[in-house]
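Here the complex is missing a single protein chain, while all its other protein chains stay put.
Take a look at chain A:
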Amino acid sequence: MVSQQQSPRCEPNTGKYTAMPETPSKELMQALIDVAQSRDKKAFSYLFEYFAPKIKRFGIKQFGVEAQAMELVQETLTSVWRKAHLYHSDKGAATTWVYTVMRNASFDMLRKMKSNKEENISEDIWPLLNESQDTHHEYSDHLEDKQIKRYLDKLPIAQREVVRGVYFQDMSQEQLAHQLNIPVGTVKSRLRLALQKLRNEMGDQHD
């Protein structure tokens, strides 16, 4: 299709057919979020079709061998499927995240070929979970959070479920009762018991 738009300066035609589609950034981002939130296979096969040939091309450049390029495709896209929940759209484009996942997989493969080591250390070098950078300034809060999680783990499962639902997933007691298939009264009593226990464990400073 010939563009009818007037450009301020009349560039000479370079002779190329410049039918360059934009990278579908929004669609890729949405697909990654759908995979993370609902294990959406259709969204994943869209990601797969988009990235697989491009990763393969990179792999051939990197390893010179097609079999290894295929392995990289498989490794990378397996991680995309299993680690999609680590992607945060506010941290950048889906393509950048997939790039880092691929880069890490490729690094571990190369290292394995060179030194015959089975350990994967790419995630020590480039953590996919970047909490430490974000929470650096709230270190004490962060520690406290961890402390609370530790106390939570000491609760009986039934009580823990209720505390998690109400305080960490922001569910109403009614929603939670529905989800757990128990009466609302039971939710209330479990919550009361759990909070009492937490208070005993943690001392009074949290009142």
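One rule holds in what follows: a contact is a pair of C-beta atoms (placed from the backbone, for glycine too) under 8 Å apart; a residue touches a chain by one contact, two chains touch by 3 or more; residues count from 1.
Note that in this section contacts and distances are computed from a predicted model.
Asker: Pick from "Transcriptional regulator", "Na+/galactose cotransporter", "Glutamyl-tRNA reductase" or "ABC transporter ATP-binding protein" the UniProt protein name of the chain that isn't shown here.
Answerer: "Transcriptional regulator"
Asker: So one chain is hidden, and I want to know which residue out of A:98, A:171 or A:187 touches that hidden chain in the complete assembly.
Answerer: A:98
Asker: By the contact criterion defined above, which parts of chain A meet the unshown chain? Give residue numbers in ascending order.
Answerer: Given the touch definition above, chain A has residues 16-24, 39, 41, 44-45, 48-54, 56, 58, 70, 73-74, 77-79, 81-86, 92-93, 95-96, 98-100, 103-104, 106-107, 110-111, 115, 117, 121-129, 131-133 touching the missing chain.
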